[in-house]
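All protein chains but one are shown at their positions in the complex.
What follows is chain A.
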Amino acid sequence: MSNLLLCQGNFCTFLCPHGDDLCLNSLKDLFNRATNLSQDIYNLSSKMFKEFDKRYAQGKGYITMALNSCHTSSLPTPEDKEQAQQTHHEVLMSLILGLLRSWNDPLYHLVTEVRGMKGVPDAILSRAIEIEEENKRLLEGMEMIFGQVIPGAKETEPYPVWSGLPSLQTKDEEARHSAFYNLLHCLRRDSSKIDTYLKLLNCRIIYNNNC
């Protein structure tokens, strides 16, 4: 399919001013890889959450505590398809970047603290490590692409800061498990958001809403 039919709009013309196939194909490839990464991060976090839930959270009702506990809830993310489709791609991009950035720190601590948990299944720990790694990679890639489009995106824009470290380190095992549950619950959700937004952008920008 000719690239001329696809990738219209300011984004493409901005990133590929000459509209040449090589540039457009590179962009296509970049998005493809980004969505693969984000999908993988989601899969890992979903499995990790389920594993933790099965192991530590049965009948505990941690979910009640998890409501409204995500540190990224302050970000104005769209919550259904219509909202998302009405959101400008630049906004979507900065949301993605904000989410990715805001998870750098919690992921780091997650790995550290999960390691310290007694009897933690390897399925949880290994996935945590991998997620942390992939998150960094995805952030780098997104900063590379989006940074060119969004004015000021490369600067340190404020992003939600996570302050849940103390609760992860508390001595009370129940409280600690609850804190982990929260964190993993929020991680699963935010990785789903990132994944969906990226796929939206991909189909919108690269394939002209014709995925």
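Throughout what follows, contacts are C-beta pairs under 8 Å (C-beta built on N, C-alpha and C of every residue); 3 or more make two chains touch, one makes a residue touch a chain; residues count from 1.
Note that in this section contacts and distances are computed from a predicted model.
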| item | value |
| --- | --- |
| UniProt protein name of the chain not shown, from "6-phosphofructo-2-kinase domain-containing protein", "ATP synthase subunit f, mitochondrial-like", "AP-2 complex subunit alpha" or "Prolactin receptor" | "Prolactin receptor" |
| Those residues of chain A which, in the complete complex, touch the missing chain | 39, 42, 46, 63, 66-68, 73, 77, 79-82, 84-85, 189, 192-193, 195-196, 199-204, 207, 209-211 |
